[in-house]
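One structure, pasted below without further comment.
Entry: subunit A
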Amino acid sequence: MSTPQNSIVLLNRLLALKESAPFLLVLDTLAQSAYSLVQEFVHKSQTKEVVFLSFETVNRPIYATQFVQCDSLSSQAIIERVHALLPPSAPSAASTKSLVIIDSLNYIASEELSGFISGLMTPTIVLVGVFHSNVPRLESPITNYPQPAEFLTYIASAIFEVQPLVTDSSIDGETLEYAVENLRLPIKAGLNGAVFKLVLVSRRKSGRSLTYKFVVNTATHEVEILQEQDEVAANDDEALLKDLTTFNLTTNKKQQLAKDQVELPFLEAQNFGPGGAIVYEFEKDDDYDEEDPYEDPF
Partner candidate 1 sequence: MSFRKRSDVIGAPGQPIPTGGIQRGIRGLPQPISAQSPRGEPMTRGVPVSRVPPFQRSQMFTPTPEVVHPGVRPSTVTSQPTVSTGTNDLDKILLHQGLPLGTSLLLEESGTTDFASVLLRVYAAQGIMHNRLDATKAAPPNTHVIVVGQQSDWGKQLPGLYKGSRKDIKKAKVLEHESKLSVSNLTDAPAPGTGSAAAARDLKIAWRYGLNDKKSSGSSENTTYPDYNNQFDITSRLIPTPSSNEISYIPVTGTLFLGVAEQIEGVIRQNLSRVPTKIIRVVVPNLLSPTLYPPHFSSSMEILPFVHQLRALLRKYPGNLSVVSSLALDLYPKHSSTTVLLENLHDAVIHLLPFNQEIAALIERTYKNDPTKIQHGLVNIYKLPVLSERGVMDIRLNEFAFKNGKKKFEIEAWGIPVEDEGEPEGEHGHQTTKNIDF
Partner candidate 2 sequence: MSASQRQDLAIYSNGCIIPPLNPAFKSLNLVTYQQGTHHTWLTQALLENALLDTCSLNSDSSQTARSLNNSRNLEDAKAHVVVVSFMNDLAHWSKNLKKCNNLDVTPSSPNFTFLDCFTNLFSKFITAPTSAQSIEAQVQELFADVTQKIVTAVRAKPAHQRLIVVVENLEFLIAATCLRANQLLCQVSALQNIASHLYVVTQLAPEAIDVSTVASSAHNPVYKATDFLVKMIYRAHLVLQVQPLATGRADDVTGVLRIVRGGLSEEMRLVTGLNVVEKEYLYLVNKDGNAKLFFR
């Protein structure tokens, strides 16, 4: 079990491109854009070579050493451009790899996606690709062929799902989903901000994947573990009980565990099985009258 500290270390290593993870997928929504997280990649990795493949960005980022307008190029042409800019045969002695950012993978046809990703990959680059989740999907012309979102999450070494950190407590998940469906994003709720939630799915070499949740602040470049809702609630209760009297009313974790393990009496009776609530077991001291036609059968 990795400790919370380990997970933060892992995230920072991924952001710094230090983990051996060739393809990193960022999933964003209309409520929270991937833009800020991509900035964080650039900031943490301090990499010297950044190739920006633009399908929807018009303003060339300052950090981009190369900026390629891809919207009118074919997938093959893009791959050739990238290889020309970052020759794959360069010595991999450099400690940090080159970063290739794709601002949106939604513009590539689903049948071409696999060829595109594998064509771009070389040992010296780390590919960070953004995929917008709310773009309407199209059935593949080939039956059964997987949707781009499914395919990308399958091949990615790590998946960064950004979600909004909603500052308005009246907006719950359902309200937000409904608002996004109608393209009416809530305002003054912290959407599309520099501080957001991140759900990281990291794939180990064995194939096993682990999920971690963070709150990322790209303004201060700080990362912390996301405190889940019920944990927060429990903490509140404890705080209340502590200062009530001079008696110790709190329960620490060991005591809580012991409490949970106590077998409560009549628990079996509370579980209503099929048939009646009463369970009768015939034992050696009971006697059964076989000649009485009205005796209870069991």
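Everything that follows uses one rule, which is that contacts are C-beta pairs under 8 Å (C-beta built on N, C-alpha and C of every residue); 3 or more make two chains touch, one makes a residue touch a chain; residues count from 1.
Regarding selection, all candidates are chains of the complex that A comes from, given by their letters.
Computed from a predicted model, the values in this text were never measured in an experiment.
**Q** For subunit A in this complex, identify the touching candidate from 1 or 2.
**A** Looking at every copy, the candidate touching subunit A is 2.
**Q** How about subunit A: which of its residues touch candidate 2 in the complex?
**A** 30, 33, 35-36, 39, 56-59, 69, 71-72, 104, 106-107, 132, 134-139, 147, 180-185, 187-188, 191-194
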